[in-house]
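Shown here: the complex without one of its protein chains, the others still in place.
First chain written, first letter: the chains are A and B, and each begins at residue 1.
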Amino acid sequence: MKAFLLLLLLFIIAQPAALVLSYAFNNLSVYSDWGTTIQSALPELLATTAQVGIFAICFSLILGGLPAWLTHRFSFPGRQVFSFLVLAPLAVPAVALLGLYQEATNSEVFSSPSGLGLAFGIACAPYVFLLLRVALARTSPTFREAAKTLGLGPLQRFLFLHVPLLAIPLLASSALVDSEMLSDFATSERAGVNTFSLALHNLWMGTQRNDIAVFLASSVIIALIVTFAFVIFLFQKFTPQNSATGHPRHQRMRCRPFQATLVLIACIAAVTPGFLFPIFHTIKWATQKAGTSPLKNLANDTFSSVTTSAIVLLLTLAISLVLVFLLHAQKQANHLRAVTAVSLFNYAMPALVLVLAFFISTNEQTTLARVFPSLNNTRIPLITATALRFLPFILLPLVDTLSRIPSSLAMAGRVLGCSEKSAFARVLLPSLKPAIVVGSSLIFVECMKEITIAQALRPFEYSALSLRIFNYTTTHQAPETAVWVLVLQLVIFYPILRLQEFIEKE
Amino acid sequence: MLEARSICFSEGKTNILNNISLKNEPKKCLAILGPSGSGKTTLLRILCGLIAPTSGTVLWENKVLTQGTKILVSPEKRFFGLVFQDSALFPHLNVINNVIFGLPRATPTENKKCAQEWLQKMGIERLANRDISTLSGGEKQRVALARALAPSPRVLFLDEPFSSVDRIVRTELITVLNQVLPAANTATFLVTHDERDAAELADETFQMPQI
Partner (left out) sequence: MKIISLSFFSFSLATMGIATISNAEPTKGSNEPRELKIISDRTEAHLTPIFAAFEKKNNVKIKSVFMDNGLINRLETRPTEADVVITKDAELLEIARQKKLLQSYDTKTINTILSADFRDPSNMYFVDAFRARVIFYSTDRVKESDLSTYENLASPQWKGKFCVRSGFHDYNLSLFGQFFSFYGPQKTKEIIKGLHSNLAKNPTGNDREQAKAIMEGKCDVALANNYYYPIMQSIPEQQSWAKAVKVFYPNQKEKGTFVMRSAAGLTTSKTNITLANAFLEYLVSTEAQSLMVNATFQYPANKQAPNAPTFKTNFIPLKDIAAPREEVTKFLTEIAFDKKQ
């Protein structure tokens, strides 16, 4: 029964990537029609995508990394509020952010690779902030002290101590930023910058041929397999295998007045692009809308979004906890990591590719559709696709926390009278609570702003806040966009608050 | 009486335990001595039913608990106690709730009273409502001992309980154990690499053979 359940879950998680790859291998003839065209376009596409990716990584490291260091290192008035504000861009889809900057500044910069990179950098800075804050909290302050006693100055300590120590979280941050960029064609389209995901979209919609889209998509998947293998190799080689042992608690430096002023200026500068500037314009435009035409659909969109996101959250929680329960025993920890790595494919590949896989799998000719003819008319395909996409957001924190829980804890539970299930519920689950809170918050937030999958797989009469925001952004209805964005931010307020609390506890 | 007969355990091509046989009776303390890597902890886990041996038998009062690779009686049904090297206290529970954890689901009042008695025996009744992250190493081990002994286990396993504490705390813990163990109707297995621990606590010793 356990083995069957495990295989079923693995099948579901791996299905989208496997489906796309097998479809591609069955349609290799497309290469003879399109091989030359794709080859001629690929260098330019990859160069542009890499350019945007580099800009996005740089901006996200500055806008997320600097606040992470400031809030970790210093104690200053408003530190916790500032931490919350850094996370605020989580609430806004990247396409809406870019649209806002385009409307507000009217600058050509936001129709260029650097501008697109900035939009992604702002949108992804909260993730970088989260990852680096946790990494910094787990780094013993004694390393810095040892380096000081060995005569290393600040720059040397930064280059030869902090950067190597933070190499893995920095790499993970960069990978996450690039995944977001790779998957999001809508923002690239808005900027008019021809990235790989936009090219994939254009070729698919232009030719109306699934085989061409799948051919391109499979090249992405294969590249991802190679990248993941390399990253996993690095991770296993350079990450300490022992669970974190106790070290002196980090003491924040109390700022003198002048220092506090400098720190506050740096904080304000860091949150301006992601929070202050957008919120100012959003409120300005929203007040233009107030009292004009009625806000029809707002309540319905909000209800749809919240219920869909909540169901996705429950589904991902259920899948991940079942996986942890089935695989958490010591010898199977590697299996759990392997499943997590496979689940990352669904996040790393462009959302359009996931949509394509779901179009194929929810085909009316499949057995599933014949047995459940109403399936496509419900939110189930949309929920399943979204859950698969964001599953890593809860698996990764769980795997990370599990690796730091001593195996003796579960054994103690067993010896004290708990069955396997009972030990999982009474001993392991409570220890996993912080990871569950973080993962749940991130999944809820991501679902609320997800656009590509919702557009393609929505059932009849379905709408959502993010879809409406996308429509209003593309038709330049700034006041309406602003109102919907504000409501979205209000709904996501609580999960972001829980994330900020988690960071403070770490 | 807990008895192990011809226990063998190997992982891949590595033999960790080879034909180990021992037994122990209630109210007696058997020290299992051996250097690091000799398989002492592995043997303990086999006796607890947490892992299965490659071959061999574990019996309690001549009733088979483990036969070869089959664990016939699961660990939660053996009514054994185990104190870990790193104490393994549950971080989400405070001190008294850690001790209550293994007690039978009787009335909460009875469980609490029993837990408080054991904390008193360990000399740490004042720590009852403390978060375990605020405890010192010695205090954690005392809580772990209270937790293991409160359910009145038939057998108590101590897996290198003094390795993570200093000499003074070690002495205090040995004193507490020498006070508590004789009164409990428990067969005690002490796993240690330190012969002084064995000398101060154990009635008999068992030397792990060299592989």
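What we mean here is this: a residue touches a chain if its C-beta (ideal position, glycine included) is under 8 Å from a C-beta of that chain, and two chains touch if they have at least 3 such contacts.
Only a predicted model underlies this, so the values are computations on that prediction, with no experimental measurement involved.
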Chains in view touching the one left out: A
Options A:51, A:362, A:403 or A:422, residue touching the unrepresented chain: A:362
Among A:22, A:37, A:156 or A:227, the residue in touch with the chain that has been omitted: A:37
Contact with the hidden chain (one of A:9, A:339 or A:383): A:383
Where the unshown chain meets chain A, residue by residue: 34, 37-38, 40-41, 44, 48, 106, 108, 111-112, 189-194, 199, 201-210, 304, 307-308, 310-311, 314, 355-356, 359-360, 362-364, 374, 376-380, 383, 455-456, 458-462, 470-471, 474-476, 478
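One rule holds in what follows: only the chains that are shown with their structure count from here on.
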Rounded Å distance, chain A centre to chain B centre (Cα mean): 44
Chain B to chain A touching residues, read off their complex: 45, 48, 50, 74-76, 78-82, 84-86, 88, 90-93, 101-102, 104, 147-148, 151
Chain B-facing residues of chain A, complex: 406, 408-409, 411-419, 422, 426-427, 430-431, 433
